[in-house]
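Here the complex is missing a single protein chain, while all its other protein chains stay put.
Coming up: subunit A.
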Amino acid sequence: MAEGLISDTDVSVTLIDGLSEEELLQFPAFKNWLQTLKSNLALQSNPSHEYHKSPYALRDIKIQAIDRFGKRIGFLKLVATITNAEGDFLPGSMFLRGASVGMMILLQPDDLPADSQDEKHVLLTVQSRIPAGGLKFVELPAGMVDRGSFAGTAAKEIKEEIGLEIPEGELLNLSELAIPEGEEEETCPRAMFPSAGGCDEYIPIFLHEKRIPREQLGEWSGRLTGLRDEGEKITLKLVKLDDLWREGARDAKALAAWSLYEGLRRTGRI
């Protein structure tokens, strides 16, 4: 178990066996989280900041557990100590895993008028989710961002999980449409955070709408997909967009997609 200081700071880090400081600092999830946190902590120097009188500072970070996918870091469990001069602390225990992307793919029979909102269907995935204790968990398709852009990851995941080839440029980032840029003092990813109290994960939701021959709609439900050699066993489920709020009610991503789509449509932005 190694200890050290993150260079250029006085933040001490306690590592665990098999994890070097260099590898930690290069882990994109850690790097991005630390950068975001530092820039938002720095705002406290502004006299109008609510914590200006007694600002919080990051004192140390303790890595508690690591999960690797092959050689790369997959997840980290860590505790950050963030206190002010009075000894108040901010809860700093977290599961660190980086960003994911969510994909809302709408299929509509192409025999309907182009501006029709009728008979739009959403593609959902059904797969095992051991943390939820289920083997048939219904969700909006999603994937972890490893390298590359969010849209690029979304396009790749759509191809792997659903079998559709969609160019990056035809994916619309609903989260960024809903959350305007430059209107806040803080820097924070413009995406949905499933569990911001305990996990760094954030998920921008992408939209793609596709019109297909009516007879092909039925072919989508029950299709078995997923990367076989990664052990993924994903079944697809097609539900009416109108029913998404109900059929996807256990899934944060599905409800987020419903909300963003509905809200942006109502306000004329899509």
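The criterion applied here is as follows: a contact is a pair of C-beta atoms (placed from the backbone, for glycine too) under 8 Å apart; a residue touches a chain by one contact, two chains touch by 3 or more; residues count from 1.
As a working rule, contacts and distances are computed from a predicted model.
Missing from the rendering is one chain, named in UniProt as "NUDIX family hydrolase" (options: "Superoxide dismutase", "NUDIX family hydrolase", "mRNA decay factor PAT1 domain-containing protein" or "AP complex subunit sigma").
The chain not shown here is touched by just one of A:L25, A:A85 or A:L135, and that residue is A:L135. Not every partner is drawn; the one left out touches subunit A at residues 33, 35-37, 40-41, 43-44, 48, 50-54, 56, 64-65, 67, 74-75, 77, 79-80, 82, 88, 90-97, 126, 128-139, 142, 175, 178-179, 186-188, 190-202, 231, 233, 235, 243, 245-247, 249-252, 255-256, 258-260, 262-263.
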